[in-house]
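Down below is the structure, laid out as structure tokens.
Note that one protein chain of the assembly has been removed; the remaining protein chains are unaltered in position.
Moving on to chain A:
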Amino acid sequence: MGMKDLRGRLTARATHDLRKRVTALEAEVQECRQLNLRLAELTDLVTDLLVPLARGDEAGTREALARYQESI
């Protein structure tokens, strides 16, 4: 095998490895992006329901939950 062939093979392998790493990185970036919606949902839940739930009166809790559930 000549030097040129060897270099070609090494470059091909490096490119292949880089492709794999880019694909994996893209998947990881996407995973991070998906946390935005989740965080927004949880923040919305807590902001809207914490106070009526913490007050502890049953009718108020039920009404707040029903109103929230219906508004989604």
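Quick note on the criterion: a contact is a pair of C-beta atoms (placed from the backbone, for glycine too) under 8 Å apart; a residue touches a chain by one contact, two chains touch by 3 or more; residues count from 1.
As a convention for this text, contacts and distances are computed from a predicted model.
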Can you tell which of "ABC-2 type transport system ATP-binding protein", "Class I SAM-dependent methyltransferase", "Glycosyltransferase" or "Nucleoside ABC transporter membrane protein" UniProt lists for the chain that's not drawn? "Class I SAM-dependent methyltransferase"
Touching residues of chain A against the unshown chain: what are they? 26, 29-30, 32-34, 36-45, 47-49, 58, 61-62, 65-66, 68-72
